[in-house]
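Heads up, one of the protein chains got dropped from this complex, but the rest are sitting where they should.
Note that the chains are named A and B in the order they appear, and that numbering of residues resets to 1 at the start of each chain.
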Amino acid sequence: MTIMLFQLPEELQRLQSDLREFLDREIRPIADVRDAQGPLSRAELKDLFLKLTPITQMQLEAATKRRMLSWMIFSEEMARVWTSLAVTVTTSLGTIFYLASRAPEHMRARLIKGGLEGDIIGCDMMSEPEAGSDTGNLKTTARLEGDYYVVNGQKMWPTNGPWADVGILSAVADPEAYAKNRREGVIHLIVEKAVSPWQVRDLPFIGLRAGTTGHFIFENCRVPKENLIADSSKGYSQNLAGRGGARIGVAAYGLGIMQAALEDSIDWCKKRIAFGRPIGGFQLVQEMIADMATDLECSRLLVYLAAELMDSGARCDLEQNMAKAFVTEVAKRVTDKAIQIHGARGLTTQEGFRLERYYRDAVTGQIGEGTIQIVKLVMARRILGISAVV
Amino acid sequence: MQFQLPEELQKKQMELREFLDKEIRPVADARDAQGPLSREELKDFILKLRHMGYVTGPTRRQYGGLGHGYLERVIYEEEMARVWPGLAATVGTHSGVAAHIIRSGTEEMRARLTKPMHDGDIIACDMMSEPQAGSDTTNFRCTAILEGDYYIVNGQKMWQTNGPWADVGLLLAISDPEAYAKDPRQGTVNLLVEKSVSPWKVRDLPLIGLKAGMTGHFVFENVSVPKENLITTEGYKENLIGRGWARVAVAAWGLGLMQAALEDSIDWCKKRIAFGRPIGGFQLVQEMIADMATDLACSRLLTYRAAEMMDAGIRCDLEQNMAKAFATEVGKRVTDKAIQIHGARGLTTQEGFRLERYYRDTVTGQIAEGTIQIVKLVMGRRLLGISAIR
Partner (left out) sequence: MDFQLPAEVEKLQIELRDFMTKEIRPIADVRDQQGPLSKKELAEIIQKCNKVGYVYSWVPAEWGGKPRTYLEHVIEAEEMCRVWPALSATVDTHSGTLRLLAQTAPEEMKKRLVPPGLVGEVIACDMVSEPQAGSDTRGFRTTAILDGDYYIVNGEKMWQTNGPWSDVGVLTAIGDPEAYARNPREGVITLAIERSSGWKVRDLPFIGLRAGMTGHFVFNNCKVPKENVLRPTGMGYQQALNVRGWARVNVAAQGLGVMQAALEDSIEWCKKRMAFDRPIGGFQLVQEMIADMATDLSCSRMLTYRAAAMMDAGVRCDLEQNMCKYFTVEASKRVTDKAIQIHGARGLTTHEGFRLERYYRDAAVGHIAEGTQNVLRLVIGRRLLGLSAIQ
């Protein structure tokens, strides 16, 4: 199938406009008021999940034909009106769907239903205090003892952490093997708080204020051995396989933020008068708008290309990484220009202007799912066949 | 890196690349620095390239050409620019103007000129810019006043690719000074001018790059052009037809240049040893490679998309402008990084290294067919509905 993405397939165009209309009407008004107040409560979160039901259903349907591409559109449109909620919802659903396909039979239906209705929140537990970029430095262990894995260690920075009812936990099952080769000795477990209680606290960020980020402590936490979803030989590459989708997912949020920033800016350019005319009539402002639009277009094309390749089953780690690195880098300058165009109103947290929120939300993307430096090193390793990651 | 071109086009691209690497690249590397091709050399190349679909590609099938689509033409231009931008600009311009004359001209012109232009016996060029009118197309001065059976042409045209070789040109001139003064979209004509019938003076304007090519400065003093040579009285509109494709062509040449610069750099990264290892193993170098690949990918996506929209007959002036502005802007930093990666070998004009030539050749693209500033202002006008051009 030849896909050149200057135009989304018709059904996805429809999906996009349906999503946008719904979100503008139902979610945007809430977002603009609520985001600054801090993390949602569980009750608010559940309410929002239920509210979103029509569009999550739309997306699920579209996903039967174009899984990743429809997921990108969904993520972008949500991020356009409430990035924080987009991150929360897509991370939770993404994790839960991933788990559901690999979990023990008896869990699957429960997970999916709970996930869609906001009763079960999912999160990915990978990074640790000593292991962000350096995934060879995991310290959390999972020791098989009889019918349980006993987990000890910490996880830091997982999105949704404090809310999480269920998660994918990466842990070292065979420290000796892991020490010799970081691709060995790592397993993935489904962990459920109700079954294997843990401690967790929130780590507030510069952006994504309505969301939460967890710092977990596991002390002799017992996880049923049936919860193993990837063993030592597959753990590493399974982890990688998941990361690809997550990586361009982060890029999709960036698209939404930039789209919103550009729309608001174009609006303001026509409305705001200075020196006797709309500021959109000044060359310096026009240049900024032209550059913002270009950055957004390149970003979109890269993300859609990666998503399309994923949907067609082609290897596309290079394209995924490229999209992620590029989008998160340019989102900073797009949201910066949006602030500049708005002058002081670009800085204010009130008055109905959202620019400073875009700026703060954009910054997170350059770290989550891989710093720009790491992502570029992985890209170059693929292009050159030489690793400079270590 | 995958771009999902239609399969036949991918195949064609590989054929072109193989042919050009074998037949043209060795000549280019030796010949380019020596200066403009002679007429004989140019004709030889035209005939050689014609076998692969150059020269006749842009001409419609009904007129004896191959009727290439725009995406196909982009691929052709990109592959040629990868081995010899100087020749790409020359042959590309000739072919494009020839196709334009053939399409818009009279039956008589077609009968007389098609074969010689396709054979390289008659070279074509555009005649639009003037010494005082580059960006400011409201400021033309060259006139073509109808007197009896002839248009009398007075004025100058400057910066025209292929000028000094040209036997025929597509001249944009003012036929009705009053009308033009009132509205610069009125009062201009497009004439076919032929040197053998209406002799003119022309000299070469050597440029920093594209050394094998020539750029004409024409002076017309009471030059008589038969009234049968009128192509259209809607000079402004006719000229615009050429401009849209020309912008995409400039972007396409940028793609070829960046592709070559990246290939040479990847090669050198693996080959060149410093501090006991290939320089591709250093993080700073890896970042450069990753950024070059990303710049090229974005440029490619924007350019392919514009071409696709042209093929689909969808309005895409914004996308054409965006591709041109972006590809020419990033072309500079890609070729700059390529030099840096090669150290002093990146500066040398000999020793088999081409980097300094890429650096020089890429610079023209940011001016030809619209400075980056003008292109961005045209984009801004489209995005905002407000003009800041004057």
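Just so it is clear, a residue touches a chain if its C-beta (ideal position, glycine included) is under 8 Å from a C-beta of that chain, and two chains touch if they have at least 3 such contacts.
All values reported here derive from a predicted model rather than from experimental measurement.
Checked against the full complex, the one of B:34, B:62, B:196 or B:350 touching the unshown chain is B:350. Touch with the chain that is not drawn comes from one residue among B:248, B:309 or B:339, which is B:339. Interface residues of subunit B facing the missing partner chain: 129, 132-136, 138-139, 158-159, 205-209, 215, 273-277, 282-285, 288, 332, 336, 339-340, 343-344, 346-351, 356, 359-360, 363-364, 366-368, 371-373, 376-377, 388-390.
Although one chain is not drawn, its touching partners on subunit A can still be listed: residues 282-284, 287.
Methods note: only the chains that are shown with their structure count from here on.
Inter-chain spacing, taken between the CA centroids of subunit A and subunit B, is 42 Å. Subunit B meets subunit A in the complex at residues 1-7, 71, 266, 269-270, 278, 280-283, 285-287, 289-291, 293-294, 297-298, 301-302, 304-306, 308-309, 318-319, 322, 325-326, 373, 375-377, 379-381, 383-388. Of all residues in subunit A, only 2-6, 266, 269-270, 278, 280-283, 285-287, 289-291, 293-294, 297-298, 301-302, 305, 308-309, 314, 316, 318-319, 322, 325-326, 373, 375-377, 379-381, 383-388 touch subunit B in the complex they form.
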